[in-house]
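The complex appears here without one of its protein chains, the remainder shown in place.
And then chain A:
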């Protein structure tokens, strides 16, 4: 699916336009506080949508840490991303309850509709597919989240309808 993944070139362009000063403000807020790495990364990611090399360097400078240590943290946790993400992040729950009720098919429907696999973002930056361990709404399995909205008791067909609704939404 190479043509559907964001090309490296495009990412470079996105980076150039970014104003990184927000990072300094976020870091200042946590200055001197213990265990600041994760909350700082969370806030920076919340602001920019992902964590680029430039951002990590700037954070490292601010927190007086090595960029390698920060990368060690970023790559360890599931919730940090080093590439831009789609406007709509589709989280497909792959927890046990969802698994036994066929959530694997729901992921396949995303792939069928938008040509993206787990972890990938569509080339128009509209959708990202992310399989997650458990959303914690097992009573209504299979479940997905699109950004902060939860949809439960899905069938592949119901899911397809929801995805098409989002696809129709204007930017």
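Here is the rule we go by: a contact is a pair of C-beta atoms (placed from the backbone, for glycine too) under 8 Å apart; a residue touches a chain by one contact, two chains touch by 3 or more; residues count from 1.
Note that contacts and distances are computed from a predicted model.
Between the names "Maltose/maltodextrin transport system permease protein", "Nucleoside recognition domain-containing protein", "Monosaccharide ABC transporter membrane protein (CUT2 family)" or "NADH-quinone oxidoreductase, F subunit", the one given in UniProt for the chain missing from this structure view is "NADH-quinone oxidoreductase, F subunit". What chain A contributes to its contact with the hidden chain is residues 34-39, 41-42, 72-73, 76-80, 94-102, 105, 108, 132-141, 143, 148-153, 156-157.
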